[in-house]
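Comments concern the structure below.
Missing here: one protein chain of the complex. Every other protein chain is in place.
And then subunit A:
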Amino acid sequence: MSALRESLGFLASRLRQVGIFVALILIVLLFQLLTDGILLQPQNVTNLVVQNSYILILAIGMVMVIIAGHIDLSVGSIAGFIGAVAGVMIVHWGWPWWAAIPACLLVGALVGAWQGYWIAYVGIPAFIVTLAGMLIFRGLTLITLKNQQITPFPDELRALGGGFLPDISGGTSVLEWLTVLLGVVGTAALLFQSIKERRVRRKFNLENEPLAWFATKTAFIALLMLAITFLLASYRGTPIVLVVLAALVIGYSALMNNSIFGRHTYAIGGNLHAAQLSGIKTKAVTFRLFVNMGVLAALAGLIFTARLNSAQPAGGTGFELDSIAAAFIGGAAVQGGIGTVAGAMIGGLIMGVLNNGMSILGLGTDYQQLIKGLVLLLAVGFDIFNKNRAGGGSSIAKRFRFRTTPPAAEDATPPAEPVAVPGDRTPSKV
């Protein structure tokens, strides 16, 4: 009984994280039913991964920018611009792919540095700078392409968008063994890491998830990974973009959790003044975040161009909105300071499954946009609702909370010891 109560209390305190995960599962199940099982067919799962990879890559950079309390509206245009640059370099100038890819990433970094300069050092709000960037880089895309698409690209580059890891059995086996190997090793590594993490937390006397919840969650994620492995392996194996994406997710999660840079990013978004007064070089961190965003946008642009096998004037249009939505659905806070790479990935997958499922059902973009908009609104609305409820009012969750928060006294004078409410005003001198 107490274990159940403990688990429920934990779930209530993490309603957001748990909720988003449950939402993804429900949406998958819903479309699996509505599409008569097409959604989870091996070929479609592969498609789902490849189609969403560039949005997910953008979402990694976007959630970092959002954690720092900024926003980037220009990533779609930058992705389009880099596609155009790649077209000129590879198709017009005949550069080899191994020279063009780093060159394109470098151009992305320069674009990011340009925007980061205005935001971090001049102090123009990111919303304005990147809104301008959205126009500037769309314009440059059109100029670079002279309003015409560039095509075709060599196979090596196209592999980045639609290629697969080589099939070591030469296509004779029902399951593609390299994928199975990667999937099993990956799952084992995840299990090992989770258990180790839990041990460390216990050793250092930190709050831990209740065992029941931990076991359920870990087992579920492991099964999910194995299921995806199976589905991919029974089609054409592991898409190359999935390898790239997995490496980025692991690398950036570590960066955000364990590096000075990542921790300073959270500190800036959580309380800019406190970060400054703690000696954090807030401008340099902001600048680097936008450089990083530029590089990731360039990578997304390359993958998108490779997949379409053409650099198009309208390439990347609307990517910024999907990646921003992914970050917010994945639990990032509008005021900054909160969010995770993993959350943004789940948010991106929710958007991806919605897109894919509705396309299979034959719903037009009109309804797709309507529904995606409502999902974003509900996800963030749920967040706010949750927060307001935490501040008072009655609910089941409240019974399990650490402590209730009395309404902050309006007056400054009493040297009482109120329980702190984030954002509430400190007593001022009288």
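Convention: a residue touches a chain if its C-beta (ideal position, glycine included) is under 8 Å from a C-beta of that chain, and two chains touch if they have at least 3 such contacts; residues count from 1.
Just so it is clear, contacts and distances are computed from a predicted model.
Of the names listed as "Sulfur-oxidizing protein SoxY", "NADH dehydrogenase", "Monosaccharide ABC transporter ATP-binding protein, CUT2 family" or "Cell division protein FtsQ", the one that matches the UniProt record for the absent chain is "Monosaccharide ABC transporter ATP-binding protein, CUT2 family". For the chain left out of this panel, the touching residue among A:29, A:184 or A:200 is A:200. Within the whole complex, the absent chain has one touching residue among A:27, A:145 or A:338, and that is A:338. Of the listed positions A:61, A:183, A:270 or A:315, the one in contact with the omitted chain in the full complex is A:270. If you put the missing chain back, the residues of subunit A touching it would be 200-201, 204-207, 257-261, 263-264, 266-267, 270-271, 273-281, 333, 337-338, 402-403, 406, 409-427, 429-430.
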